[in-house]
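Before we start, here is the structure in question, set down as structure tokens.
The complex appears here without one of its protein chains, the remainder shown in place.
Up next, chain A:
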Amino acid sequence: MAFWRSKTAPSQPESGETPPAEDQAGQGGMFTKFSSGLQKTRRVLGTDIRDLFKSEGRLVDEEFLDELFARLIRTDMGTGPANKIRDEVAKQYRGRVVQLEEVVATITTEIREQLRQDHGGLAKADSGPTVILVVGVNGSGKTTSIGKLANHLRSGGHSLVLGAGDTFRAAAVEQLTIWAGRIGCEIVTGKSGADPASVAFQCVDKAMETGADYAIIDTAGRLQTQSNLMQELQKIRKVIDKRLPGAPHEVLLVLDATAGQNAISQAKGFSAAAACTGIVLAKLDGSAKGGVVLPIHEQFQLPVKFVGLGEGLDDMAAFDPDSFAEALFQN
């Protein structure tokens, strides 16, 4: 596992090379949101990596490294990445007395580098509606994320159609219908138990007919181990592509930030079946850090596109590697 890609880890943050956040108009507000959401997290945990260091610096020994490892593990990044970071810190600092800024800067820089991605925004279709398919395990927050994403796009002046493709769970269609009503956008629904692929087809159809900018399609929650349901996702993809060649343009995997190492298996399974293009990290406003996206990004090159920070319509922010990396360890 090449988590630690750059073999010569820079001990100074490469502030000069930090990529400018792909900021669009109006997103500045979302970053503020991001920070305020994470503020809660920090308040509760109360402790952070700085606690490991006394103001006059601290000797990097086995005990120090163990404590560091504990902090790393608590982000849910997994033992692989945590061991790598620990080893790296040991290599650079063992036997030295270090200042907090030094080590934190190194780790944060490394993680930020790890998460550096080509583009943070949503893909856009060259012509016609951009189709977004949303997938994930049960209870990860798909429907809520769709509501928030739709609101985000709507307030950006885009027209959109929602597709209530979760025809399995009781009242899932109603839930999305309520969101659509709040946002004021079109929704295509099927009967309970209807073929989700047909709902997806109709949704794309409607979006093309009405000339909408986006079509966002919900799917029922499923575990990545349920191969018949994973095949259903492939079918949905196929049907969408039939109606609008090249679609879906985005397949967003919704991950629960409280999830542990199983999220890696989720990313693997859903990527294989539905060719995911990005992640929505939901429920990041809790005390969970969502560090599991690090190994996921590393193994599947799946960028995090959005983070969910609450249950309100506006509680979503574009993912920003810098604040995410900072938030993992810092106040």
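One rule holds for everything that comes next: a contact is a pair of C-beta atoms (placed from the backbone, for glycine too) under 8 Å apart; a residue touches a chain by one contact, two chains touch by 3 or more; residues count from 1.
As a convention for this text, contacts and distances are computed from a predicted model.
K.L.:
With one chain of the assembly withheld, which option in "Protein FixC", "signal-recognition-particle GTPase", "ABC transporter substrate-binding protein" or "Spermidine/putrescine transport system permease protein PotC" matches that chain's UniProt protein name?
P.N.:
"signal-recognition-particle GTPase"
K.L.:
Tell me which residue among A:Ala207, A:Leu253, A:Ala288 or A:Ala325 touches the hidden chain in the full complex.
P.N.:
Looking across A:Ala207, A:Leu253, A:Ala288 or A:Ala325, the contact with the absent chain belongs to A:Ala288.
K.L.:
Using the definition of touch stated at the top, determine which of A:Val60, A:Val137, A:Ala197 or A:Val239 touches the missing chain.
P.N.:
A:Val137
K.L.:
With the full complex in mind, choose from A:Arg74, A:Arg154 or A:Arg243 the residue touching the hidden chain.
P.N.:
Answer from the full complex: A:Arg74 touches the omitted chain.
K.L.:
Where does chain A touch the missing chain, residue by residue?
P.N.:
1, 40-41, 43-45, 70, 73-76, 78-80, 83, 87, 137-141, 144, 147, 168-172, 174-175, 177-179, 223-228, 231, 256, 258-263, 265-266, 283, 285-289, 292, 311
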